[in-house]
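Shown here: the complex without one of its protein chains, the others still in place.
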Amino acid sequence: MAGVTAGMALSVDEVAKHASKQDCWVIIHGKAYDVTEFMPEHPGGSAIIMKYAGRDATTAFDPIHPPNTLDEYLKKDKHKGTVDMVGVKVEEAELSPEDKVRQDRLQDKPPLAECLSLHDFETVARETMTQAAWAYYSSGSDDEITMRENHLAYQRMWFRPRVMRDVTNVDFSCKMLGTKVSIPIYITATALGKLGHPDGEKNLTWAAAKHDVIQMIPTLASYSFDDIRGAAVDSQTQWMQLYVNKDRAITEKIVKKAEAAGIKGLFITVDAPQLGRREKDMRMKFADTGSNVQQGDGSVDKSQGAARAISSFIDPGLSWKDIPWFKSITKMPLILKGVQCWEDAVMAAEAGCQGVVLSNHGGRQLDFARSGIEILVEVMDELNKRGLNTPKFEVYIDGGVRRAGDVLKAICLGAKGVGIGRPFLYAYSAYGVEGVNRALQLLKDEMEMNMRLIGARTIEELSPEMIDTSALRMRSVGGSDDRLFAQNYEGLRAREFAKPQPRSKL
Amino acid sequence: MAGVTAGMALSVDEVAKHASKQDCWVIIHGKAYDVTEFMPEHPGGSAIIMKYAGRDATTAFDPIHPPNTLDEYLKKDKHKGTVDMVGVKVEEAELSPEDKVRQDRLQDKPPLAECLSLHDFETVARETMTQAAWAYYSSGSDDEITMRENHLAYQRMWFRPRVMRDVTNVDFSCKMLGTKVSIPIYITATALGKLGHPDGEKNLTWAAAKHDVIQMIPTLASYSFDDIRGAAVDSQTQWMQLYVNKDRAITEKIVKKAEAAGIKGLFITVDAPQLGRREKDMRMKFADTGSNVQQGDGSVDKSQGAARAISSFIDPGLSWKDIPWFKSITKMPLILKGVQCWEDAVMAAEAGCQGVVLSNHGGRQLDFARSGIEILVEVMDELNKRGLNTPKFEVYIDGGVRRAGDVLKAICLGAKGVGIGRPFLYAYSAYGVEGVNRALQLLKDEMEMNMRLIGARTIEELSPEMIDTSALRMRSVGGSDDRLFAQNYEGLRAREFAKPQPRSKL
Amino acid sequence: MAGVTAGMALSVDEVAKHASKQDCWVIIHGKAYDVTEFMPEHPGGSAIIMKYAGRDATTAFDPIHPPNTLDEYLKKDKHKGTVDMVGVKVEEAELSPEDKVRQDRLQDKPPLAECLSLHDFETVARETMTQAAWAYYSSGSDDEITMRENHLAYQRMWFRPRVMRDVTNVDFSCKMLGTKVSIPIYITATALGKLGHPDGEKNLTWAAAKHDVIQMIPTLASYSFDDIRGAAVDSQTQWMQLYVNKDRAITEKIVKKAEAAGIKGLFITVDAPQLGRREKDMRMKFADTGSNVQQGDGSVDKSQGAARAISSFIDPGLSWKDIPWFKSITKMPLILKGVQCWEDAVMAAEAGCQGVVLSNHGGRQLDFARSGIEILVEVMDELNKRGLNTPKFEVYIDGGVRRAGDVLKAICLGAKGVGIGRPFLYAYSAYGVEGVNRALQLLKDEMEMNMRLIGARTIEELSPEMIDTSALRMRSVGGSDDRLFAQNYEGLRAREFAKPQPRSKL
Partner (left out) sequence: MAGVTAGMALSVDEVAKHASKQDCWVIIHGKAYDVTEFMPEHPGGSAIIMKYAGRDATTAFDPIHPPNTLDEYLKKDKHKGTVDMVGVKVEEAELSPEDKVRQDRLQDKPPLAECLSLHDFETVARETMTQAAWAYYSSGSDDEITMRENHLAYQRMWFRPRVMRDVTNVDFSCKMLGTKVSIPIYITATALGKLGHPDGEKNLTWAAAKHDVIQMIPTLASYSFDDIRGAAVDSQTQWMQLYVNKDRAITEKIVKKAEAAGIKGLFITVDAPQLGRREKDMRMKFADTGSNVQQGDGSVDKSQGAARAISSFIDPGLSWKDIPWFKSITKMPLILKGVQCWEDAVMAAEAGCQGVVLSNHGGRQLDFARSGIEILVEVMDELNKRGLNTPKFEVYIDGGVRRAGDVLKAICLGAKGVGIGRPFLYAYSAYGVEGVNRALQLLKDEMEMNMRLIGARTIEELSPEMIDTSALRMRSVGGSDDRLFAQNYEGLRAREFAKPQPRSKL
């Protein structure tokens, strides 16, 4: 048949024959790939691949993945060769009526200057992003208790500001792993950046350069490492977030490439031996790919669940024993990202790591993991007790930050810096790089004001005494109210007008 | 008159004469029974019996009771003989317009694969069950504070996960009373299983077999003990829940039959000397049977209330003095189900019981009883202090579990296993045995992930240090807000769009 | 002119001349009274009197007051004599369209047998009482925080039930001030009983007799002391609540009359040196009497406020120095009603009182006074420390009780008895005496069950160890939530049906 001769292009008909779970090919940018074995390892699930089995998947693939992904991660023998695409109609990305409404709404979005806080970007993003992107970015694991707790925990920390200090000049620049930055904030790693905006993670690179902060490059970015590193200006410091591959050779290649490219810190994710279940995202995927109860093909099926678990992308076997090996292959500082109790922070310090990130993966992994800011208090206590709170060991936290006041609380309590993720995704999803720039500027404005108001001129002047942590563990739940009592109680009401009218909204 | 000759069938007209509270017969499966004396002891109340006084009650009886119930529990002289049913129109179960809607809705129910958590089964069940079944299963006592607290208490327990442990292989199998099970969960006893699904408790038996967990057979099942035991596969372990009858001879018969049938544990209910008042269920029964204010015939009337109390089904006289007697009639392990403070757990251990279930009967008995998970902490403390936390004494808990994370918390804190009841009822009410299978699979998937995320490979590696119980007693109430202040406060609102539109729902 | 001759009846025209604040007469049951001096002392405010200035006020007066009120409280020279009412049209009580609707609704009210808890009576009463009555009964002072706290405080107390005790027979009868009662509950004093039902306080007397509980007769009853005492059966114990009059001679007369009539306890109100402001009630009165901004005639005006304060009905000068005098005029046990901290409870015991009622006047006096149940804990502690917790000193509490479980908590913690007020008012407002009877029966049913479930056979077996008071002071407030965060968060939703329909209501 035409198209199977060696060296000659495959025909689309030939590819179309491989459209089953047992034998599945897809076409990406005019090349065919056999993804049969890969499917169960796909972090996004197998259903979405099966939707394009035997067909051109480029329009679905492009918005999320770096172009070279399959060339890099699939073995050579799975590369089935180029496909003769002449006459093949490119499948247009389907625009649902809902997405249409959403795109129109982009016209109505508030001018950037009227975004007054990080919250505002989230509001705009929520109304204008595709549902798939919103579901992926905004979701957390299980009941999303930890995801919310990450923010709410900051609300239990109160300031003890000092007055009558000359705060004419405030300077909140500081150093992180040796790099001078303008504010103790870094842009943390988040996956699939193109879901929100075509420039994806590069929006973050550009804004980081402009504002003199560090960007952490994610392993699961939509752009390739080279693209993101390439978007940086010469002097710009970037860090690398690492999912450790079961095949340590792949990991070694990634690490050495990063070091060679001038990356200044290696942040090894330790809170994700298995990717968390995020139900909002799963429901979205059902809506997207359809589901088939006869085949029992839900994403949480045993097969699939296990699949996710044994993904070679993320090795559940990663352990303390790997630390010496990492030290043997790189001189970059090693930081463990996802430490969640003081015991592991102490072990990291003793193992010779340069730091930890107290993090629960943005509430996307273990629900009811505690917030970084809560853990920070016990970690600093125990490091201090053991003499491990030294310049050689830096403690970072991430999760739930929305205000410079949140940052200030973390720094007062001993963090070197605070990672922010989702808010910047929302900022560029709504407004591109200018959104991120404004978000960072807002944080700096808030920071400058808050430094003055708390009575500190420099980062060094921030201290634990400036925070009242007495309500630290008062994580409240609610829900156990007396319904009959509440229903019978006729609450006091303000004196009403003859003709009340709804207030206009500010 | 025809029909009263000894040995001959009774006529329906004859039966119809016995239709008063003072003289009440009913027909079940073509046999007449005199239930006059039994009525006040009927756990479901006397009103529902009176509705069928002098008539055929089979269609109302069958959906709830084992067929042989009356033969077993009524004395021989109350068996009035067979009834000539020729020409008698079988009373169709009335299908209310509402139930009609509900049955239609069954067509719209989500595919099973889209049930992502135990919560989803409850949602589907709530929308598709009959109101009577929903009211019976979902209700708790008084203000249902304890019923909700059972779940909410888990929300006050937070994880302290460990990282950098090789969690490639996790194994959460364990032993309960000597039986190896696949996960530290058992299916606890709940009454009236046929209310939700015609296969009733057998759904649970089948799923327990498939998933290698233990089912506890309830005394008040809709199927008979033989039916449920018969549904089990040979190797399958089952336990028996026991309401102790005032007539110890009946109890002895039940216990010996269970032991002979290979039951591996006897769980004596100790938290129900009297059946709790559940107002939702009572309201439902009013709707069902009508009520008559002139007669003062509410279920809580003195007569009826007392009736329930002195039901011979459940002996309020059960006491520690009965333990030696139980030990004398059976070799099965004795476990007290419904212990609610450490003092009684210690007494159970000292009395030679093999274990306790820390339980408040699913919030259906004493409102403001504390949750099992809260009691567990004090019980393990005191057992440890006294050297009673040994392999010979096992502590179980039940109530409020919805996630594998909840199970994990209980196991970390010292429980041997966790009983789950309502969620499985909802699962089969909505989807039959496949619902229970999927519910168990979801729990296993969550369990596997959570074990990895908490950093434990085996049940033995779970420990109290992995739980932060600092908010254990922060049972919150709320309700005392300042209404005028709240009403005057104009909350911050996100920046609004020119034309906001409601988001579609994930 | 006709009508002014001594001994002759006054004409209505003559009375009509006295219709100003400076000179105000009213006609009650055909007699004229000069109430000019009395007006500022009227507990219900002067505005309502002015509405009837110079006119027949009988129809407004009768629903609230004992017929002989004015004869008793007004000096003889204010009795202006009989009025010739021939030809005078009796002013009909105006029935507002709203009250009309309300009366019609009485037809729709649920059958008494379907009232399953004290909450249900409140619901029915709320929908069927006049607005004036609802506003008066249901209101509390200031922001009604204390009024709600009275109930909510019980929600912070949890049970530690004991199991495996023979609870076949439970007996919760006990003694209060020497009187045997069937349950440790008494009917506490509340004012203006006829507002809710024409039989007013007599409903309570009759039900108390039937159920063998004690009624406390209020000073400000709608029926006279003689009427209420007269409604009692011979053997029936009643107590007397006393507002101490500035004129001690009046007080002495009242006390001696009570003792002579066989009253068994004198409860002196000590938490009301001035009547509290209840804004719901005040708004109602504005609606009722109209208000006049020009005259500045609001009830909180300085003049009026002060007036209330110096009302001779309630002497703000009452103090510890009065105790010996009380002891000199009566042998009845003296109990101080309204004690709110342990210091005063100790002083009462040391002053030779027979007891205290820990009460904040149903949340109608000082807002942010603590609940009786909270105070009880510290009071018992301190009495015990000082050896004052003896049979000669009894501690009662009232406020916020809705369930027998609440009663049980108080008794476990050391109270001798619990006063219940509003719920009984609601019960008879909705259903007359039968409502109160059923309310008491419901409490007894709940009590019997709860005694069994907590594992106590007698009142003596109830003990502090049965209550977990660890959340005692966790009075929560709420209201300080992060609005922008909450608004952006898209909560998890249960899986929805294609065609969801609202559930019917149980």
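By written order: A, B and C. Residues from 1 in each chain.
As a convention for this text, a residue touches a chain if its C-beta (ideal position, glycine included) is under 8 Å from a C-beta of that chain, and two chains touch if they have at least 3 such contacts.
Quantities reported herein were computed from a predicted structural model and do not represent experimental measurements.
Undergrad: Among C:171, C:226, C:343 or C:465, choose the residue that contacts the chain missing from this document, as touch is defined above.
TA: Of these options, the touching residue for the absent chain is C:343.
Undergrad: Out of C:161, C:276 or C:405, which residue would touch the omitted chain in the full complex?
TA: In the full complex, the listed residue that touches the missing chain is C:276.
Undergrad: Looking at B:151, B:370 or B:473, which makes contact with the chain not pictured?
TA: Considering the complete complex, B:151 is the one touching the chain left out.
Undergrad: With respect to the chain omitted from the figure, which of A:31, A:102, A:156 or A:229 is a touching residue?
TA: A:156
Undergrad: For subunit A, which residues lie in contact with the unshown chain of the complex?
TA: Per the touch rule, subunit A residues meeting the hidden chain are 111-114, 116-117, 143-145, 148-149, 152, 155-168, 403, 405, 409, 441-442, 444-446, 448-450, 452-454, 468, 470-471, 474-479, 483-484, 487-488, 490, 493-501, 503-504, 506.
Undergrad: By the contact criterion defined above, which parts of subunit B meet the unshown chain? Give residue numbers in ascending order.
TA: 117, 119, 122-123, 126, 134, 138, 143-144, 148, 151-152, 155, 279-280, 283, 402, 476, 478, 480, 482, 484-485, 487-490, 492, 495
Undergrad: In terms of residues, what is the contact footprint of the unshown chain on subunit C?
TA: Touch with the absent chain occurs at residues 98, 101, 105, 108-110, 114-116, 119-120, 122-124, 126-127, 131, 135, 142-143, 145, 270-271, 273-274, 276-277, 279-280, 282-284, 286-287, 291-293, 296-298, 300-302, 305-306, 309-310, 315-322, 336, 338-341, 343-344, 347, 365-370, 473-486, 489, 491-494, 503, 505-506.
The rule is simple: only the chains that are shown with their structure count from here on.
Undergrad: Quick one: which chain's Cα centre is the longest way from subunit A's?
TA: Greatest centre separation from subunit A goes to chain C.
Undergrad: Since subunit B and subunit C are copies that touch, just let me know if over half of their interface numbering is common to both, same, or not, different.
TA: Mostly different residues form this interface, as fewer than half of the numbers used are common to both chains.
Undergrad: Rotation angle, subunit A onto subunit B: superpose the C-alpha atoms of these two copies and give the value as a multiple of 5 degrees.
TA: 90
Undergrad: State, to the nearest whole Å, the distance from the C-alpha centre of subunit A to the C-alpha centre of subunit C.
TA: 59
Undergrad: Taking the mean of the CA coordinates per chain, how far is subunit B from subunit C in Å?
TA: Chain centroid spacing, subunit B to subunit C, equals 42 Å.
Undergrad: Give me the residues of subunit C that touch two or more other chains.
TA: Within subunit C, the residues that touch at least two other chains are 117, 143-144, 148, 152, 155, 476, 484, 487-488, 490, 495.
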